[in-house]
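Yeah, one chain of the complex is gone here, protein chain that is, but the others are all in their spots.
By written order: A, B and C. Residues from 1 in each chain.
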């Protein structure tokens, strides 16, 4: 299947993404706030608010993680705020800032009803001093304010700043596909923070033992939040089914969905009205392919990073991997 | 079945409950913070921390609500923090304060791994100015610090301060039962905020039309979080099954689990080691009965309250209801 | 809420119900087939076939039971055959007969695709010799052929023939409600086979200790399949949510959803096209009320029955119960 023009979740019309990246080197508390390698990413499926909700579905492959709003998505098939991604222990701050942002844009919030913001997380405490919450509530609104269409920064940005992936540096990745069956575009953005180097497969090709040995083995626990946007006019039941396909994309990269991992998937449709009977197989394939590629793109875009206690995660080196892919006949 | 000595969730040995009640009458923003009728309730199943987690199960009857940590409970069957209850749009603040509290008590948090606090909510915006989040992050720790065993305040306290119930004033309620089959005690605490007066049943007896007419009809949406504690040595699968029985108790009071409602149930076992093959039918009955009674106790303990924009919710009047129960032969 | 003209699931236009009742007193095998107190009930939501499927939802309160087709309903929100109810160990025979019936009416079955019949069960082995499967595959087709609109037999008929309920004789019950919010009719049919006499509540009123003592205490395990039909134009997500409300109706009759019980609920919409945004609260209430009443109607319609090994289940005596209801002020 073919990607969209930016090969990004923003290829779905109206979708915008904004990052707030927090990198800081201060003394340990109480003198300072320590080492920050973290951030917030906001995904806006066009306008979204309590009075203008967006149809949604969700699925969990392994649930050692958090996505606030998950229960409401499962029940109503709707979200009423942008989607926020951040560091695990900053979820409360971002939720709080998301409430502020919702109050600011919609005068009915808190009067005609309340909102439950959608905030997902991965654990960046390998690189980030997590005992001090490095995010401020206002960072949520800043990420929304920064949101833009078009190509979006990947790798060590926003919520992905401190994330690690197959023992390499990870973070934010995105990809998109056009489904000729429905004429719809589908885009995926992942916050990718999981896996062991020995398990990594890039387009089906494993790393050499030498490349694996170049990483330090870590606890394989980690997580991956995937957010899927499409302009296909799916209803909530179809969106829930689509969400499960993200796990197939992760599997192709080598995910085992470890015990300590949170593989949580959220799907959104920007089409104003749902239609029954939309054929799904093309969209399922688009979701599998775009999720797989988004993870690889997160690896590819990441750069070396040193974090708390001198911990270092290196970027996956491009040239040896390209060589491997060439040798396997996967590059023309 | 017989209740325990306090007819409260604290009849389960080691369990403590603490409330922070926030009642405030200030000018509208920006001059002040407006009208606060809200709070935080913390439930401590004995010691609980990242390094000393507690076995848990969960279930949802209608999911228009939030319980952070739900996904982790579903996956791992464990909680790693106390259980916090509060107002919907204060969940972020309480989550943030819960992180602080977890960092304070466990030096491994943020180093050896992170925690996902367990925070549930109902919407108190009928009485509480919700556009201004009236809770502070530190209120989470204050509720924990206030936690005590023995009889616990019910009605308009803690998270229950601004809640309404069957068009009357509601809030926090609790009850317990002793299960002779297993020798276990089971206690329930509800944050009860749902229903229409015409639907209310007390021990099976509906209100008179005159009593129903004494309330103002409202939007029936609302929510009910139920937290169940037991010292029965249940594993996570059995705890998940037990959680579903809370819905049967709510049904006996007249709950329809409305579209806009969040009926979310969490069960916890304080027994240090799980045992397979614990007989469940007595515990199921205990859960149904205690949940039903906890809702009635929330009504019974509540007092009249005036809130934002002059909105008034009256306490269910005791004498006419006792008269009804006597006439129906339900009181000796 | 008001019931429809027959107070039956057949109040939903186009719905038909057929029973095959199998009562037989033969010598024990191998000389004969023993004692049969069993049957098959078929529910037809208008025309239904592989090429003319019907939208469906499902929910489980306690899953110690079977409803074939449950997974397909959860995934597709569709059924492709009538709904069949029978005795637990006869499910295979009825499934087989349902395949025959599907092949007979639709030339595409087995060529353009296959069908998974929908067959639910309760355990009638208290009265029925279950070691010999007393049902024949052809009984499925016979139940379909017997299906009719209008008032339908209740109590000891069809699949309900050998069922027991709150230690009394149970079986098939039905009720309906008209929802003024949507102008829709909703009907429920239960195959009711659960509970202990001490738990029974009729319109909130428990039996006297004398009535309870008139039954023999049994194992409380049992089951209840509820099938809900409506002409409201619900989609599959809404139908799944509706299905969960059957449990609230059971709870009002005294169900604890025992460990050994199969409370499994199926909802179907006869409206040809789904519509988003149908208000659900009235339909939820209709479902709760009709489920509760259908259980009571199953008790009310049942008659005394003697079964295998001389086991006797008596019908709930009407006059003492009416007296109780009058004393409680529940009858005018």
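Note that a residue touches a chain if its C-beta (ideal position, glycine included) is under 8 Å from a C-beta of that chain, and two chains touch if they have at least 3 such contacts.
What you see is a predicted model, and the numbers here were worked out from it, not measured in a lab.
Asker: Using the touch definition up top, pick the residue from C:16, C:55, C:93 or C:244 that touches the left-out chain.
Answerer: In the full complex, the listed residue that touches the missing chain is C:93.
Asker: Given that one chain is not shown, which residue among A:32, A:53, A:151 or A:206 touches it?
Answerer: A:206
Asker: Hey, which of C:5, C:110 or C:317 is the one touching the hidden chain?
Answerer: C:110
Asker: Which listed residue, A:23, A:138 or A:251, touches the chain dropped from view?
Answerer: For the chain that is not drawn, the touching residue is A:251.
Asker: Would you write out the residues of chain C that touch the absent chain, in ascending order?
Answerer: Spelled out for chain C, the touching residues are 60, 62-72, 74-76, 88-89, 91-99, 103, 109-111, 113-117, 123, 125, 129-131, 133, 137, 260, 262, 264.
Asker: Give me the chain A residues in contact with the hidden chain, please.
Answerer: Output for chain A: 61-62, 199, 201, 203-206, 220, 241, 244-245, 247-252, 255-259, 279-281, 284-285, 288, 327-329.
Asker: Name, in rising order, the residues on chain B that touch the hidden chain in the full complex.
Answerer: 75, 77, 235-237, 241, 273-274, 276
Basically, only the chains that are shown with their structure count from here on.
Asker: Among the chain pairs here, which one is joined by the most contacts?
Answerer: Of all chain pairs, the one joined by the most C-beta contacts is A-B.
Asker: Between chain A and chain C, two touching copies, which fits better, same or different residues at the interface, with half of the numbers shared as the threshold?
Answerer: Same, since most residue numbers here occur in both copies.
Asker: How many angstrom between the C-alpha centroids of chain C and chain B?
Answerer: One centre to the other, that is 34 Å.
Asker: Centroid of chain A to centroid of chain C, CA atoms only: how many Å?
Answerer: The answer is 45 Å.
Asker: Indicate the residues of chain C shared as contacts by at least two other chains.
Answerer: 241
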